[in-house]
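Please find one structure pasted underneath; my questions will follow.
Missing here: one protein chain of the complex. Every other protein chain is in place.
A and B are the chain letters, set down in written order, and residue numbers restart from 1 in every chain.
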Amino acid sequence: MKQFIFQKSRMKELISYLISAYPSVYAPVPRGKHFVFDKIADASNVEFKYIRTILPPKKYLMPQHEALVNFTLTENLEFKEELVTDRQVILGVRPGDIRAIKLLDDVMMNRNKDRNYIARRENTVIIGIDGIPDEYSYEDSVMDLKVEEGFDLFMTDLGNMILVDVATEEGMKIINSIEHEPATERYLNLRENILNSQREMFTARIDIQAKLLPLVLEGKWNHPIWEEMGRKCLSCGQCILVCPTCYCFNVTDDMALSMEEGTRTRHWDGCQLADFTLVGHGENFRDNAAARIRHRFHRKFKYHLDVFSEIFCTGCGRCWETCPSEINLVEIANALSSEEVE
Amino acid sequence: MSKPRIAFFDFASCEGCQLEAINFVEEFLVLLGHVDIVQFREAITEAEWDIDVSFVEGSITREQDIPRLEEIRENSKVVIALGACACTGGVNAIKNTRPLEDVRADVYGDKKDWFPTFPTRPIDQVIKVDGYIYGCPIDRNDFLKNVQLILQGKKTLRHNDPVCVECRLKENECLLTLGKPCMGPITRGGCGAIDPTFGHPCTGCRGLVDDPNENAAMDVLAENGLTVEDIKSYMTIFNAFRPEDIQ
Partner (left out) sequence: MPAITENSYVPLISTIKSVQDLTPTEKVFEVELPGGRQLNHDPGQFVQLLVPGIGEAPISICSSPTDNNFHLTIRRVGDVTTAIHNMKEGDKVGIRGSFGNGFPVEEMKGSDVLIIAGGIGLAPLRSVIRYILANRAEYGEFTILHGARTPSDRLFKDELSRWTDSSEVNLLETVDHPDESWSGKSGVITTLFKGLTVDPSRTYALVCGPPVMYRFVILECLGRGIPDKQILVSLERHMKCGLGKCGHCQINGVYTCQDGPVFTFNQVKNLEEAL
């Protein structure tokens, strides 16, 4: 990894280069009081000083509704995979979302490779940027704010200058489009100071080391916290839809109106929705909100840890901010672990 | 193979769902040669029985509606409830929240005895229904998709995922996070979250999901500025019908 610095005033130039060099460039833009990743045509709308976007940038690797396979039902029944290989840049990705994409890569690009995901992923350039937390953020409790992989470029805002980590050849090519110089020790130290001050800014914290949560969960299957949260949960599914590390899905076969051709489409789906575990003859294997919340918590802090050795939560705070009942994983984690101390 | 024959009927309703439907049936399904329309008071006059699929709009509010609805059932292979009034009773069921005599006096004054009515009910309280197309009014895309499924011999969409799902996937700002009372979390989806998309809170026109957490929903609405009375009336705009109303 190489480090360079460039003048912040050159950011527009950098964005213009990206727009000229890639068919699609996505970046955070305001939507009302919130932010979303959207395709940009110029630098004017881009806002790097955002806390979080409504949906994570995952939507460009595994869209909300994604055609996987097209088929025709005429004389020759035929199924053809639909691979999207257009080059794209996701600009302004926060460390937590970079880590989340890395986790999705682990899931989708290894055992039983998902060709549709891989096609998009291999054509995606990721340019990260640092940022500050708000009252819903708890990245610091579950990960290191300093990400070392999963991006082409990572930018740290030093004030008038931007420090940029260059992780790939493609990243280097992009940085070569603007004037830059090697980062001296002074700038690297400045970045460490900024990181440290960002770590101080978190107000929401998991009280114990998150990697210990699998141990904390032992014997807590019938803990009252699940029922307590279940009573508040509306099963609206927002938490799992906004989650950068959730990847559960449904697949439907939909016909065009001609009734001659159709599409196998993947849709985001998830374990907090009531019908998720429903089977054909009416049995529902996780038929209450308390059990569903318990499952979600275990997926984030135990089940996936057992398989991937990683916590499947980045502390981005999206699920917390969007939950109508303000259910959040920090409160659950702290309720479970406080008893350990007592 | 002959084309499926479809028909439209209405009971207590504004007939808005039929108007919405006719454009789309004619534009897409008739033109494509997928169906023939045999009964459609809004569209054609001749009446024919021997129907494959009947779409019934409106709720049942009078004794004399019952034999007519039963006749439709007997003469149709598939009966689909079209729109909120037919699916859940819709706004017509608000009258069930007050004594029937008072409601009739309010509406018909001293002529109330000329117009006997009974508590409003959705059509599935009278006949077996094979599928539902929810909403006030129905959503055109949802309608077309469902008609297509019916013609394929499939069930209509359950829509047990709430409005929040489509709303979140469209990346609308959540109205509840903006302090606006919204029924999205416990209301059946399938409308493309059209109201919240344009900044209007969902009022539950597609009916509540199976097993809605109404207590938690009321807490959320209260936190977003509604009084207990407000919440009650809000939650009964489209969802006033209770099976015990007609026992």
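Things to note:
Keep in mind that, in the parts below, a contact is a pair of C-beta atoms (placed from the backbone, for glycine too) under 8 Å apart; a residue touches a chain by one contact, two chains touch by 3 or more.
Keep in mind the model is a prediction, meaning the values are calculated, not measured.
Checked against the full complex, the one of B:33, B:109, B:153 or B:179 touching the unshown chain is B:153. Of the candidate positions A:21, A:172, A:255 or A:290, contact with the unshown chain belongs to A:255.
Considering the full assembly, A:264 is the residue among A:31, A:87 or A:264 that touches the omitted chain. Considering the complete assembly, subunit B touches the hidden chain via residues 149, 152-155. Although one chain is not displayed, subunit A still touches it through residues 68-69, 71, 73, 77-81, 107-108, 111-116, 221, 247-253, 255, 259, 262, 264, 266, 269-271, 276-281, 283, 285-286, 291, 295, 298-299, 302-304, 306-307.
The definition used in the following text is that only the chains that are shown with their structure count from here on.
Put simply, subunit A touches subunit B in their complex at residues 31-34, 36, 54-55, 64-65, 231-238, 241-242, 254-255, 257-259, 268, 273-275, 289, 321-322, 324-325. Chain contact summary for the complex, subunit B toward subunit A: residues 28-29, 32, 34, 144-145, 148, 151-152, 158, 160-162, 164-165, 168-169, 171-174, 176-178, 184-186, 209-213, 215-217, 219-220.
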